[in-house]
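Omission of a single protein chain aside, the complex is shown with its protein chains in their original locations.
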Amino acid sequence: MSIRDDFPILNRKVNGESLVYLDNAATTQKPQIVITAMNDYYQNSNANVHRAVHTLAGEATEGYEACRNELKNWFNAGRVIITSGTTESINLVAHAWARANLVAGDAVILTEMEHHSDIVPWQLLAQDIGIELRFVSLNEDLTLDLDAFEASLVGAKLVACVHTSNVLGIRNPIEKIIKMSHANGAKVLLDSAQAVPHEKIDFKDLDADFLACSAHKMCGPTGIGCLLVKEDSFNQMQPFMGGGDMIQTVTISGSTYQENEHKFEAGTPRIAEGVGWAAALKWLSKIDLHSEHLRLLEIARWTAQQIKDIPGMTVFGRHADGDSAVVSFIHDSVHPEDMARLLDARGIAIRTGHHCAQPLMQRLGVEGTMRVSFYLYNNQAEAELLIETMKGIVERFS
Amino acid sequence: MSIRDDFPILNRKVNGESLVYLDNAATTQKPQIVITAMNDYYQNSNANVHRAVHTLAGEATEGYEACRNELKNWFNAGRVIITSGTTESINLVAHAWARANLVAGDAVILTEMEHHSDIVPWQLLAQDIGIELRFVSLNEDLTLDLDAFEASLVGAKLVACVHTSNVLGIRNPIEKIIKMSHANGAKVLLDSAQAVPHEKIDFKDLDADFLACSAHKMCGPTGIGCLLVKEDSFNQMQPFMGGGDMIQTVTISGSTYQENEHKFEAGTPRIAEGVGWAAALKWLSKIDLHSEHLRLLEIARWTAQQIKDIPGMTVFGRHADGDSAVVSFIHDSVHPEDMARLLDARGIAIRTGHHCAQPLMQRLGVEGTMRVSFYLYNNQAEAELLIETMKGIVERFS
Amino acid sequence: MTWPPALQEVIDEFSEIEDAMERLEVLMDFAEEVDELSEEEWSDENLVKGCQSRAHVVLEKRDNTIWMRAAADSKMVQGLMGILTIAVNGGTVEQVLELTPDFVLEMKVLNTLTPSRSNGFRTMFDMIQKTVKEMK
Partner (left out) sequence: MTWPPALQEVIDEFSEIEDAMERLEVLMDFAEEVDELSEEEWSDENLVKGCQSRAHVVLEKRDNTIWMRAAADSKMVQGLMGILTIAVNGGTVEQVLELTPDFVLEMKVLNTLTPSRSNGFRTMFDMIQKTVKEMK
């Protein structure tokens, strides 16, 4: 059995051609086992999880909390708050931690390669409580300017930094960033949406204060993600959303809150999604992520080189060890959207646009790029088909 | 084909007995068509919805936005913001509308029968910006004291009120409440989590300003809900969570936001969940909700009467026309939890505890209740089995 | 719905094409049907917001008929503009307002009309009708 056999969607035909799905940085496909787990949940165990006494409620509770346990094991993390995704996780840090622990004038450090989800929450907070935002610039080769980063740290209370860029595939030197930040008394929030699918992370070892990620980018369902939090920061967090399940007692005159992660999980949780994510983690744990990472990176390097050799093409990113298997590029006469539609006519799915990283687009001097991104079920043959098809398109339409 | 045939979970055995699921106010079961719709999505069309150019992304976008369209039709509503559920919808009103439009001293009116999800967000906001919370008390018969309500309206800017109580089944006179509130210049937010499964609501007709509900309580998936908003209130709402998809442009110096509902839907949305909810609404639209409501209410009335006839039992609620098919009760010597476990031994699922309504529990003078709640697939025979089993338990164990 | 004859002709032309890429190629050929804007007219005022490509549209009313000029940096978007030109040009306000955007689905050149998150065609279409409505 190959990995591909686990993914039913790969049997899909698009415009009469076999699907070649190269849009994995946007979202990944799901192995059958994940789909089946959610199916089974709905067909056999669906119930709400609060105060489970009856059998189904017990099963639902076990299923949902198993997700948290899987995540704790997967990441070697003590505190795992389940959210609807990376975006909500980052907003949770802004509301539950930053709002309670930062004051006007405190600096939050961002980078020029952040995803909007790690920019806008801080801009909204800045408007509200007057924190200062500092954007660290990039070097010529589009890596983070660590000197500029170091200089920015004076007076910084939080560094919110993308772990691996969704546009460039560049993995930031987060280990260094964490050390430098801590040495300057700043906490670190990692936006690991793109890193988590490609590298196994040991949260305790890494020593970051917060880490945000989404299930849907690592073979799990939509609608669920998590925030890992270090114990001391966890204890500094104030409730964000209020509601059922996050409380200990509610009276008309005031309420007390849960002491564990439930404090930040108001309302009926994402139960089926938790069951699905747990199944995805179990599936992933059978795969040697590191050797897959090397395989995919090789394909990305080959693809980047081939694209560079097509007349009129410019490729962004460096594809160094540890970078993710993402290739962003533009052509000097074929518009990204046209390229994507033409590739789609041959069943090849790529993404175009600003990839929710407009400040980076400005830095690159473009409005948007084409982007191909590889994941576990992709192979060299698909990359070759992509290149061949693109060459034909450029010849015919440029 | 009966309705029951559409629900695969009803074939489930619990402790060797056929499942009798009477915990519908906590969450409802899902018809196969809903499960299949999500399955199909994951097996054939899964993709991220931002800036869809390739075929799958187009299908995913259509699938997700179809949910919004179904909701607009279902509710006759102009603005439908998709959230993770009722709880997030209410928190969204607190953060996006109330925080921007209320000032210290403004009053928000709640009731003694609110769910924690419509209490705690306001307590958190009160701590933050100093609004005043007023809880309207209940009459002897546990209906809302409308005189007290009217008196509370002086200086009120918002009335946040449960549409139908999850504990008592009592439907509040929301039409009157809306008229009285508007006459006093207060907006109205309805917590319709329990109403929506039992009555078809015309949002424009109703004239409420906000309405919150969850998919999982109306045959839809977990992890998704919505907030309906009247146009003028919509225009007063400020962004809540920041991130991908809710912006128009992002620069380092500031951002501009979408003008439609996407402004409040940061990050990758609940795509599969949207597909599932749309399927649930389509399934529900084939059912005559009103006649089903009458059928279920009859069962609830019969059940309430039978329970009252069991020695030591007290029933809360009145089961008037329009009330939902929910029966809450206590026994003077059998603990609710023990009753629930004993019923579970016979395959009967009921809920116990405070039902996330501790202020109401205090008003009732109890720590918690037992609660049975009926939905479309329930029938009189199940109610009879419940009563017979409970009688046996009370005889044996009290 | 029944389409204006000139548009129906275009739809028929597309319906004969089996290959998806060829269909897009023909679409791009329609870029030439557009009455192009001058460089100065690529202004923010005429910008179609929400497009991935830069797209500008100008509408004029002469003797109760509508005429559009446009330009886009994507050849396919300009192709869509070309088809819109065929659909719109010379039509009355009423005729333009009667149009629905789903002819592009019939032509199989787009796979979704959901606004804002998808391509900007729907946004462009809506903007044209809104502008024309104001010319009533």
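Going by the order they are written in, the chains are A, B and C; count residues from 1 in each one.
What we mean here is this: contacts are C-beta pairs under 8 Å (C-beta built on N, C-alpha and C of every residue); 3 or more make two chains touch, one makes a residue touch a chain.
The model shown is predicted, which means the values in this text are computed figures rather than measured ones.
Hidden chain, full complex: it touches shown chains A, B. Screening A:30, A:50, A:187 or A:371 for touch with the missing chain picks out A:50.
Taking the complete complex into account, A:248 is the one of A:11, A:248 or A:285 that touches the chain left out. Residue A:262 is the one among A:116, A:187 or A:262 that touches the chain not shown.
Residue B:345 is the one among B:10, B:133, B:180 or B:345 that touches the chain missing from this view. Residue-level contact of subunit B with the missing chain is found at 15-16, 335-338, 341-342, 344-346, 352-353, 367-368, 396-397. Panel shows subunit A; residues 49-53, 55, 58-59, 61-62, 65, 245, 248, 258, 260, 262 of it touch the chain omitted from the view.
Simple rule for what comes next: only the chains that are shown with their structure count from here on.
Set against the Cα centre of subunit C, the chain with the most distant centre is B.
If you average the CA atoms of subunit A and of subunit C, the two centres end up 36 Å from each other.
Between the Cα centres of subunit B and subunit C there is a gap of 43 Å.
Within subunit A, residues 15, 337, 341, 344, 352-353 each touch two or more of the remaining chains.
Contacts with at least two other chains are made by residues 52, 119 of subunit C.
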